[in-house]
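Excluded from the complex is one protein chain; the other protein chains are retained at their positions.
Note that the chains are named A and B in the order they appear, and that numbering of residues resets to 1 at the start of each chain.
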Amino acid sequence: MDKVLEVKNLSKVYGKGCADCFGLTGPQADTNICPSCGSVVAAHDVSFDLYKGEILGIMGESGSGKSTSVKCLFFDEEPTSGSAVFYDDGKQYNLFTLNAAQQRQLSSRRFGMVYQNPYLGLNFDISAGGNIAERLLMSSISHFGAIRERASSLLQRAEVPTARIDALPKTFSGGMQQRVQIAKALSTYPPLLFLDEVTTGLDLSVQAAILDLIMEIQQEIETAMIVVTHDLGVIRLLAGRTLVMKYGRVIESGLTDQVLEDPQHAYTQRLVASAL
Amino acid sequence: MSQYNFGFLDEFAKKEIRRCTIKAVAIPGYQVPYSSREMPMGRGFGTGGLQLTLSLIGENDTLKVIDQGSDDSVNAINLRDFIEMTCPGINTTTSTDKADIIQSRHRIPEKELKEEQLIVLQVPYPDPLVIVEPSEEKRKQMHGEGDYSRLLVKLYEDLIKYKEITISHRYPTRINDGYVIDPSPIPRWDVPKMHQSKALILLGAGREKKIYAVPPYTDAKPLAFDDVPFRVEDFCDKRGKRRACSKCGSVSSFLDEFVDSTNGKTVYQCSDSDYCAEYCAAQSKQPFEESIDG
Partner (left out) sequence: MTHHIEPIDSPCVLRVQGYAKQFVLHEQSKIIPSSQHVELSVYQGQLTALIGPTGSGKSSVLKGIYRTYLPSDGRVLYRSKNGYEIDLAKADEHHILQLRNDEISFVTQFLHVLPRKPSEFLVAQPLIKRGTSMSEAIDKARDMLARLNLPEHLWCLSPTNFSGGEKQRVNLARSLVAKPRLLLLDEPTSSLDPTTTNVVVKELKKLKDYGVAMLAIFHDPALVEEMAEHIVELQIPQSIEQLQEKTQA
């Protein structure tokens, strides 16, 4: 099995931070705000591995640090400490020591990101096809016809009617916007895809169709994915392994069915017990 | 005017501009920041080009100033008068051939420039990325990484909306396969003249405080798709016939469009007045006054 990503001791503190930050926050302290200096410990000591074609779930409530961790890996946020190694095509990239240009190079070509809020992932002033074109053009594809063809087939794959390729995303439904985001994220066939609460706020039937699409893609191109969600149903269907986070810490990790049926930590037990 | 230094600017200011100019030539297409001086005219009236000209011109140099191809527009006259006044000993001309330095707004002369000439273009907006990215910090990153994908997306969007690229002026052009520049508001027609130009092309933006250059014999390639090549204005009428200048009859120059206020007809005329006059002279005929067609 090929390793795609190895994250070690990832931490992210918002604020100036102090020596007590990590000791005085976390699930035991029942807070992620440091009582001595007021900094927010959004994530601390997050470690995990990800293999080719694997889907890893990160589960937790709002403010648990699940999105922060993913944003650090996608370079949307700068981590306070920790390391992450990305293995790609026989090469290794130490993500947090790369310069900004190298990071953007990776995130625009080798990573994909689908945000909960389509406004973050899509440019609403340009057409659906144009959004996909942008990512392709970053990868130095400069043939208009080829770009058009690729954008069209990606939209079709994401079950967006190709007749709407030239429509602006704001004229699309929420589910359709997520599909365009997914098509855009996949346009470079990235080996690593981040999905941040992608089905939150969508109708159940639309959710199912999006999950379906994600699973199909995972099987087709063996993209490794990190799925961030607070929805246990999504985790159960998608993820082989799951991390549970609370107050910035990973409090439990394991095979997804084990985490859901035999949760070890009090918080996970409560979370699972209160699921609808 | 005797209390003013030659060229209005003090020698330190000239030196700084020259240093920036050398840097601009050394890094083709790179926007070199400089401390644009206050000039006795509003920014936006060509102060960027003016400062370049004033820092480069010397006694016995011959200067031509044009605005939209014309030596006789108010703007061109005022700038020329100002330079003549502050640079005693220089010559001025309307002839493209005779000029050492040409300061221009909106056009590059029709006649091919020579190695010993240099052209200064006045630029309002130096950064081609400003239409896709409001933050200058991010634009600098994009230039640094050669990431012009969003400009190409703009072209893509044009193609899907209008079936053609609609940018008429300020066509983003890649210099020496590196930086993409905004070539000042020259029409598409003039963009190919920058490619492997024998003359040095300097661009100055006074308000935005930037100087950049297309050095002689340097590639200048308009952004385009492999299968949708860049093309210039064709000036053809509805039947596909190339329009001619109503004055000189040339069918190979950039044409301005006027509406004749007496009869409401559309009239086409060379934008480059020196070229038009020379073309007339070459055919040893008076400029004809009849309009050709609407």
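A few points about this structure:
Keep in mind that, in the parts below, contacts are C-beta pairs under 8 Å (C-beta built on N, C-alpha and C of every residue); 3 or more make two chains touch, one makes a residue touch a chain.
Please read these numbers as outputs of a predicted model, since none were measured by experiment.
Considering the complete complex, the chain that is not shown touches A. One of A:9, A:36, A:92 or A:219 touches the chain omitted from the figure, and that residue is A:219. Among the residues A:8, A:143, A:157 or A:236, only A:236 touches the chain that is left out of the figure. Per the touch definition above, the residue from A:85, A:146 or A:209 contacting the chain not shown is A:209.
Residues 1, 49, 51, 54, 208-209, 211-212, 215, 219, 236-237, 240-241, 254-255, 257-258, 261-262, 264-266, 269-270, 273 of chain A touch the missing chain (whole complex, contact as defined above).
The rule we apply is simple: only the chains that are shown with their structure count from here on.
Residue ranges on chain B touching chain A, taken from their complex, read 141, 144-145, 147, 149-150, 152-153, 156-157, 159-161, 225-228.
Looking at the complex, you find that chain A touches chain B at residues 100-101, 104-105, 123, 126-127, 129-130, 133-135, 137-138, 142-147, 166.
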